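Omission of a single protein chain aside, the complex is shown with its protein chains in their original locations.
Every chain is named by a letter (A and B) in the order it is written, and numbering of its residues begins at 1.
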Amino acid sequence: MSILYILDLLGTLVFAISGTLSAANKKLDLFGAFFTGFITAIGGGTLRDLILGNFPVAWISDLNYLIVITIGVLATFLFKGMIMQLKRTLFLFDTIGIGVFTIIGIEKAISLSIHPVLAIIMGLFSAVMGGVIRDTLCNDIPLIFRKEIYATACLIGGVLFIFLGFLGVSSSVNQFITISCIIAIRIICIRFKISLPVLKY
Amino acid sequence: MSILYILDLLGTLVFAISGTLSAANKKLDLFGAFFTGFITAIGGGTLRDLILGNFPVAWISDLNYLIVITIGVLATFLFKGMIMQLKRTLFLFDTIGIGVFTIIGIEKAISLSIHPVLAIIMGLFSAVMGGVIRDTLCNDIPLIFRKEIYATACLIGGVLFIFLGFLGVSSSVNQFITISCIIAIRIICIRFKISLPVLKY
Partner (left out) sequence: MSILYILDLLGTLVFAISGTLSAANKKLDLFGAFFTGFITAIGGGTLRDLILGNFPVAWISDLNYLIVITIGVLATFLFKGMIMQLKRTLFLFDTIGIGVFTIIGIEKAISLSIHPVLAIIMGLFSAVMGGVIRDTLCNDIPLIFRKEIYATACLIGGVLFIFLGFLGVSSSVNQFITISCIIAIRIICIRFKISLPVLKY
């Protein structure tokens, strides 16, 4: 098992937890929580695979995703007090998660000979669409549309990843640099309250 | 024509009616009603086929679905008073519908060599995603996330169906037992007000 795969599962776990917490916010029942956690965790990758025509989609061919998601949802249900105290840890893994999902999305797209610019968009979709679907299901305007730099960190990371790839940097070094970069951008933007301009009427 | 196929069309009809009634609730026009009825009826099966990479999706290769949906929408539009008095009948067919959709989803997934646990999820998707999309379009939080035991009945039925299949029970007997079981669970839960625990913040 590669480190990227383990990080992928960790990211999936954290996304499932975030989906379950959203569900709790809306007073959903256990099924609603499981469903929301599940969709949040697999939504981005599924949409990416559908658009790329890459069948079967990731979680259909590997049962580990479902197992990790089930653990995440049940743990949140049983120990939500404890889990909500882990906010810093969750934040870190969430950020690692979007970094890993971005890279996996780009690599899948590249392996299918997609144009690099579109591959970056596929990476972005992998990272953020789960959260977009979660917020839409829970009847909120997607958070990433007005939150601190989040999707933008993935975009910048994606451009860097493609650029270093062209320079011939080896895949694993490139992955490490890109994920670190995404984490750094997000933390810096939060600390210094940097955000994107808003379009007003 | 098999009984399952006829029940499938009946379920589709009832789903189209339920979508149209949702639309009426939101004061949508005839097109909005048709669209909502259509999406409610075919949404679950379409998403299942997309995820399984099973092309063409069901309603593209069989015009009967579209015909049945059109009948359901127009009938609701013209005779809504009468149809709303049929609540008990609609409830029964809706419950038969989710049972049938669950089984069809599982059988399709199994025929594509999907892992049984994931096949159950595909059955669940077939049964409930139409309603989820309907509620999302109509700007509500999906009903099944906080309603009585509904999706859970499909899940239990799905597990039973796979289990009896492993025991070698013939397909049509298995279908009959599973659908009966899903109907029984739903009715018992409503009568005795059994519901899933809710996750609160």
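Assume a contact is a pair of C-beta atoms (placed from the backbone, for glycine too) under 8 Å apart; a residue touches a chain by one contact, two chains touch by 3 or more.
Being a predicted model, the structure only gives us computed values, none of them experimental.
J.: Looking at A:L4, A:I67 or A:I114, which makes contact with the chain not pictured?
T.: A:I114
J.: For chain A, which residues lie in contact with the unshown chain of the complex?
T.: Interface residues of chain A facing the absent chain: 50-53, 114-115, 117-118, 121, 132, 136, 139-142, 144-146, 151-152, 155, 195-201.
J.: Considering the entire assembly, which residues of chain B contact the chain that has been omitted?
T.: Residue positions of chain B that touch the missing chain: 20, 23-33, 35-36, 46, 50, 53, 55-57, 59-60, 63, 66, 76-77, 80, 136-139.
Here is the rule we use: only the chains that are shown with their structure count from here on.
J.: Round to the nearest whole Å and give the separation of the Cα centres of chain A and chain B.
T.: 30
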